[in-house]
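All protein chains of the complex are present and in place, except for one that has been dropped.
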Amino acid sequence: MATEFEELGAVPSFTVTLFVRRFNPEDGQEARWQDFDVEVHGTDRVLDALHKIKWEMDGSLTFRRSCAHGVCGSDAMRINGRNRLACKTLVKDLDITQPIYVEPIKGLAVEKDLVVDMNPFYQAYRDIKPFLIASDKPEKERLQSAAQHSKFEDTTKCILCAACTTSCPVFWTDGQYFGPAAIVNAHRFIFDSRDEAAEVRIDILNDKEGVWRCRTTFNCTEACPRGIEVTKAIAEVKQAILRGKP
Amino acid sequence: MWSWVLHRITGVAIFFFLLVHVLDTALVRLSPEAYNAVISTYKIPLIGLAELGLVAAILFHALNGVRVILIDFWRKGVKYQNVMFWIVIAIAAIAFLGFAPRHLSHVFGFEI
Amino acid sequence: MSNATPKVHHYEYDVVIVGAGGAGMRAAIEAGPHAKTAVISKLFPTRSHTGAAQGGMAAALANVEEDSWEWHTFDTVKGGDYLVDQDAAEILAKESVQAVIDLENMGLPFNRTPDGKIDQRRFGGHTRDHGKAPVRRSCYAADRTGHMILQTLYQNCVKLGIEFYNEFYVLDLIMTKVDGVERPSAVVAYELATGELHVFQGKSIIFATGGFGKIFKTTSNAHTLTGDGVGIIYRKGLPLEDMEFYQFHPTGLAGLGILLSEAARGEGGILRNSSGERFMERYAPTIKDLAPRDMVARAMANEVREGRGAGPNKDYVLLDLTHLPPEVIDEKLPDITEFARTYLGVEPYTEPVPVFPTAHYAMGGIPTNVQAEVLRDNKTVVPGLYAAGECACVSVHGANRLGTNSLLDINVFGKRAGIAAVEYAKTAKHVPVPANAADEVVSMIEKVRNSKGTEKVAVLRKELQDTMDKNAQVYRTEESLNEALDKIAELRERYENISVQDKGQRFNTDLLEAIELGFLLDLAEVLAFTSRERRESRGGHFREDFETRDDKKFMVHSMAYLTDKKPKKPGDNIKLDWKPVTITNYQPMERKY
Partner (left out) sequence: MSIVIEQPRSPRSRKSANWEKYGWLYMRASGVVLIFLIFGHLFTNLFLGEGIKAIDFAFVGGKWSDPFWQVWDLLMLWLALIHGTNGMRTIVNDYTEREAVRKTLVWSLWSICAVLIVLGTLVVFTFDPCPAGAAAELLPSFCPAK
């Protein structure tokens, strides 16, 4: 038994090459790829590898991060061509015989290295009125059945990481589309039995840049680190618009 | 995403074909000679192969269109979208294989 | 470029809130509609670490079984090993019900009972009728209660049109002397995107900057929890209370610190050492793995210390769930399974999960009264200055916080801070801000930016975290704490000689990490110092050389002040005072479960 337990967690270290997309608005150069050889531990995530670069090789490498375990939504980036959270992507789960490509999420202006301007994304979120609108003034909690709750529970998980919206080929085209994240958050309220403003949000998303631009490409669903069924939520919103109510 | 890329490409291809197709068909109004003259220039192997491509494109576009409609309107459509994609490919392939030899036999004038 | 003085902008607000976590945004919701309010946060609000909380929020709603706020008060006091200020605990417990109702009315999607009310579940230390049996008091939204609180509060801030300044790092508090009294007049913030400085003048200023777990290596806290707010207050010569009390959660993922909720052991998980032995049988023969957090954490650390740790470096123990049916694991512990799989590649169905205690929560911080007003000594308040949330010490958690009481704390005292700040702003005038208000920050930044030193931030930070994990974690002795203090003194000296590679103005996180390290060093030093001076064991603070609680000498809060004194010995620069504990109903008893 002893040896069995001692072996656990004995994941070897190894060296990988990371190609990181660099851009610094202050040095007057174009964006470019820079490679780093990083020795990582078996359980290291891409975020750890980036920290190694920042802390040991090049302090100017810039990226956002906070919680380091997939709940704050800071570090969505394009890793080997797919949108993921760097803190949830184990290096060893990627193909480490090849270099790992890390670049900013697409469709938003790059500010520096892996940092993008998130403001258009947040604005689309705010545009769908992401808050409960209810006129009654209850003294206690409003009642809601488990069944009513389950209608929108999935979309309450969103951490606004933008992995979905910036993986959407429609969003890439001109950045005007509201994007899956905004629709997900509208869904969260449209289907909340306590909310009274579903029609308002439905009206907003019935826009030229609204749900109808979605081409059901499912990139968003594949990208969502919270496992939200994004495309399904969008389909439900489309149906709600057709019906004119949730 | 690839299903969408293909859908879009095939849609465009069919659209442009349709433009030409309406125009050439309109020649029947002009005179039988004109129509036949144009149509006969189509009866060369290259166009024959292109027609094959067109049929493949229509097959995929139409079947995938059905898939998209099911995703939109069928409760379980989202869940089975990936499976449905492969079903689309499979049906399109089978139908295409049923059509291709016959069409090629017409184009190249052999018997099957 | 690097020598140019940064641009300085000025703003005038009634209420300025520093921090957009749960506490900051709860305050903003009270302040925003009644006063011109700005919220300044170094993170976009929903990135704050409140979002990481899983378990729940305590409130004696009595939705599923009989409960009362008195019982909740008692549990809080006892859980805090009687160092809790009982008047504050009463308020916490009494206002908990309204706090939950507020959140529900704002839209928080709580899990529901069959009759549609907010559902509640059990959590460690919460009992019915003064310890008779566990009670279902924790209101929850699946395993993401904190996430839902943070999102709901932000949503309501959007609704109210609250003004946010996101990715602005507050680095200094300006105090101006008026009528012989030092009053807060403004905060100075560094804008990450541009490197420009912003002076926010406010009649009331609320600090809600969260914890500082990053002084430790293994922690459940975010990279950004570097205690800036607590550090700023401390550097102004204001006291910090009870800094020695830091909670270590037993089950963090080994090496990573990511939290695995207590539910794992609640559902029957067993802790084992390298030989597979169920070692808790030796430490707590009756309740074994379900002993209180601090006991379990100490037992785990001891196993490792005595060479019975598992793994290649023998530096962790194992949480064994393999005897549980996979359905139970799936249904009851989904988060744990996901974390173990994602981060350690361990399959909890068949393999035990490597775990080790992780630095989790600061019971101490900026001392406040129950109106969230900051204290300048044991009694006097600083007019216009408020603190709430993990950065504050009211003190409702005493020597050890009960699970689910912090999400409650941020809501109850965040709200109180907001209300008090508005009341104050209604009558008070703006305190004048000196023209050179930003100078301090300018020199702080330019010093780091222009330094040609040889020390690296990451190296120093790692050495700090290593020494804290080694010397000031679950086991402490006079010797280990002195070692920590010596090391910190050395690091402080080397900190004078650090340099950063990134000299730019835009998104210079390299620079800010250096500045954050300064706060970490300060806070680590106070923590080690007050831990050394508290020569007893109580709650989260365990001294091997003083293993028992000493109510005669230490039934008091520590109050640590930074002085200008040039230290001869490490720690000399800190002045220590003690503050009596407020006791209303519950006389100290031995803490037994």
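Read from first to last, the chains carry the letters A, B and C; within each, the first residue is number 1.
Methods note: a residue touches a chain if its C-beta (ideal position, glycine included) is under 8 Å from a C-beta of that chain, and two chains touch if they have at least 3 such contacts.
Quantities reported herein were computed from a predicted structural model and do not represent experimental measurements.
Per the touch definition above, the residue from C:194, C:302, C:451 or C:501 contacting the chain not shown is C:194. In the complete assembly, the contact with the undisplayed chain comes from C:165, out of C:82, C:123 or C:165. The hidden chain makes contact, of the residues A:69, A:84 or A:129, with A:129. By the touch rule set out above, chain A reaches the unshown chain at residues 119, 123, 126-127, 129, 170, 173-174, 176, 178, 203-204, 206-210, 212-213, 238, 241-242. Take chain B: the residues that touch the chain left off the picture are 8, 11-12, 14-15, 18-19, 22-23, 25-26, 28-29, 31-33, 35-36, 39-40, 43, 48, 51, 55, 58, 62, 65-66, 68-69, 72-73, 99, 102-103, 105-107, 109.
Throughout what follows, only the chains that are shown with their structure count from here on.
Taken as a graph of touching chains, this assembly forms an open line, each chain in contact only with its neighbours along the path. A straight line joining the Cα centres of chain B and chain C is 64 Å long.
Centroids built from CA atoms put chain B at 38 Å from chain A. Taken together, the chain A residues at the contact with chain B in this complex read 169, 215-219, 229, 231-232, 235, 238-239. Those residues of chain A whose C-beta lies close enough to touch chain C in the complex are 1-2, 4-6, 8-11, 24-26, 42-43, 45, 54-56, 58-60, 62-63, 65-74, 88, 90, 92, 111-113, 115, 118, 122, 126, 129-132, 134, 138-146, 149, 152-153, 156-160, 189, 192, 194-195.
Note for the complex: chain B touches chain A at residues 1, 3-5, 7-8, 68, 71-73, 77-79, 81-82.
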